[in-house]
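The other protein chains are all here in position, but one chain of the complex has been omitted.
After this line comes chain A, so read on.
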Amino acid sequence: MGKVLEKEAFGLAAKDESGILSPFSFSRRETGEKDVRFKVLFCGICHTDLSMAKNEWGFTTYPLVPGHEIVGVVTEVGAKVTKFNAGDKVGVGYMAGSCRSCDSCSDGEENYCPKMVLTSGAKDFDDTMTHGGYSDHMVCAEDFIIRIPDNLPLDGAAPLLCAGVTVYSPMKYHGLDKPGMHIGVVGLGGLGHVAVKFAKAMGNKVTVISTSERKRDEAVNRLGADAFLVSRDPKQMEDAMGTMDGIIDTVSATHPLLPLIGLLKNKGKLVMVGAPAEPLELPVMPLIFGRKMVVGSMVGGIKETQEMVDLAGKHNITADIELISADYVNTAMERLAKADVKYRFVIDVANTMKPTS
């Protein structure tokens, strides 16, 4: 039998595959001795929220309260919590729990633990379903709480908790964070624009690769990319062949890999962080002839997430956001499906999320 949840909570939930979100009352557990309870101020909208709300991947359990780019203020800490106090500015990302004992957990890679618990829409160790940050407050194990640097605006910091670590983690793991390296970023959305900012902070030369000219001015003049490459322009692509040490591919739609592999130098790495549902075509010869590799990556461990947020604090990196009210969420989701946002919606939870009457 599931645990009895004592504390009332309210938020927005999807109730079926239409993905439409509506007010939802539910309960959360009492603050356990290792838990941190916090009032949610802001929550970013990640493309994953949309996919989960509509059950695109086939494993959604309804009702689903999405949200895993959550920032807020601590209201209560359990007796054994040492790292946080009431009043601290904190956040929670994609994960709310893990087994704490496997190799991945020991290596600080909780994101790859086979028993990792998602912040939203997963079965927790106490058999209850996790509900995410489109809600008034969260309670979470201390080990999965991130401290937000004081100088970062909370609304712009929220998306870093997923988008930020998703690009930061593979850049570090695959050694693409060395000054002077040439990094390509494919797709200029939530993940892509943050990748540009982190890569510049790491001292990389950055080229944004996009299917149309439209975003050139934005990429180069506002986000600070060094160059912009239109993937549908054969001459531009040919001139850029064999010039990049790494490419961060954030595109979640099906797309060709061959031209991207061609842009890599020998030993270059194509990092896939978008997750197209259909398999992509992998031409093997260019990988072989240039000793190149295609790698995947998914968010990052907790230690890494904290490291990323601290780096963001040091370089004043936040996401470019459109702040919305809770009752705009469904419209935001429709716009997100058409990539019509520069570059992340963030819900102003504290000011606009209302309990069901």
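The criterion applied here is as follows: contacts are C-beta pairs under 8 Å (C-beta built on N, C-alpha and C of every residue); 3 or more make two chains touch, one makes a residue touch a chain; residues count from 1.
We adopt the following convention: contacts and distances are computed from a predicted model.
For the omitted chain of this complex, the UniProt record lists the protein as "cinnamyl-alcohol dehydrogenase", which is one of "DNA-directed RNA polymerase III subunit RPC9", "cinnamyl-alcohol dehydrogenase", "ribose-phosphate diphosphokinase" or "TRUB2 synthase". Of A:M237, A:V294, A:L323 or A:V341, it is A:V294 that touches the chain left out of the display. Interface note for the absent chain: among A:S104, A:T130, A:S231 or A:T318, the touching residue is A:S104.
From the options A:G203, A:P283 or A:P355, the residue with contact to the unseen chain in the full assembly is A:P283.
The missing chain lies against chain A, touching residues 103-104, 109, 112, 114, 170, 173, 257-258, 266, 272-277, 279-298.
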